[in-house]
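All protein chains of the complex are present and in place, except for one that has been dropped.
Right after this comes chain A.
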Amino acid sequence: MLDPTSVGLVKPQTVRFDEPLMLKCGRTLSRYELVYETYGELNPARSNAVLVCHALSGSHHVAGYYSEDRKSAGWWENMVGPGKPIDTRRFFVVGVNNLGGCHGSTGPASINPETGKPYGASFPIVTVEDWVASQARLADYLGIEQWAAVVGGSLGGMQALQWSIDFPTRVRHAIAIAAAPKLTAQNIAFNDVARQAILTDPDFHNGDFYSYGVVPRWGLRLARMLGHITYLSDDSMAEKFGRELRAGDYTFGWDIEFEIESYLRYQGDKFASHFDANTYLLMTKALDYFDPAYPYGGDLSAAFRPARAAFLVISFTSDWRFSPGRSRDIVKALLDNKLDVTYAEITSAHGHDSFLMEDPHYHALMRAYMENIDIGGGR
């Protein structure tokens, strides 16, 4: 029996676009598919739609279950559902798998119509702007002229910000959680180490591993292990694992000795078994390239000049990958444009991953903010 505060059993849907999409890298996708899920109902005024953008390894499966198995829960099950902070009794929530993804939307593992073979490494580099452009077409397809809110954490938060810049009249509220206006050199460095792990895996075959019937799992595993460390905080790792030993005493060997090693390897293996290596490369690149201030000589306030949305910006004190300081940079740029903005700095021990956790204060804030979003008469 599934929980009544869940949207319950859900099914992904696919939409195909035949209108070519010009990408920022200069290349064009002649046609592509996006996979998405929706929860709740679009009201007659079409004014209650909320887009949830996914982070690095995310997908369209935001909430609900694919089967009675609780392991199939959406990645933001604690945030989206009937009575949850993003309340599906009030909002029509849309989750979408980004272009270049590996959960159904056109990506490196898809067949390139021009060659009849998987794109592999030839899949074009996609950026946050490209995703927003493709999501705007999905909005057109769903008959949504304006989102009540575009919401996202981390890379998802960057998409919410980009939406407010690229389609100012199509977003009433932009909610950017644990995000940044651009990556720091340290962040780009972490991303590159992760990419190098994949690129140098002998099974990578320059991205065309599909035709060899192999996957670069060791590289992907290593990339994920590194990523995972940076998404947690020192304190949360210490609390969860400390220096606990697997065998109760030192074994002076190369096998798993400490519990944290066991955990990281397990997480890495799990990830490598279902995630596409080319997608991981693409998503980290999209992160690196994101910098709306770049065309304005680094002036972030100038980048937000077109924006009209009201903003909620949330950061977490223990997030050292996308620190509160980066969120304050966003807030400063919004203030410079006299836009409506609320900024909350949540005290949390869980590092960057805090945005996925169910912290009472964080959820209370989200709930209060979402409840105040005007969707016109009635529910």
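The criterion applied here is as follows: contacts are C-beta pairs under 8 Å (C-beta built on N, C-alpha and C of every residue); 3 or more make two chains touch, one makes a residue touch a chain; residues count from 1.
We adopt the following convention: contacts and distances are computed from a predicted model.
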If you had to name the missing chain as UniProt does, which of "Thiazole synthase", "Methionine biosynthesis protein MetW", "Dihydroorotase" or "3-methyl-2-oxobutanoate dehydrogenase (2-methylpropanoyl-transferring)" would it be?
"Methionine biosynthesis protein MetW"
Since one chain has been left out of the picture, which residues of chain A touch it in the full complex?
328, 331-332, 335-336, 338, 340-345, 347, 361, 364-365, 368-369, 372
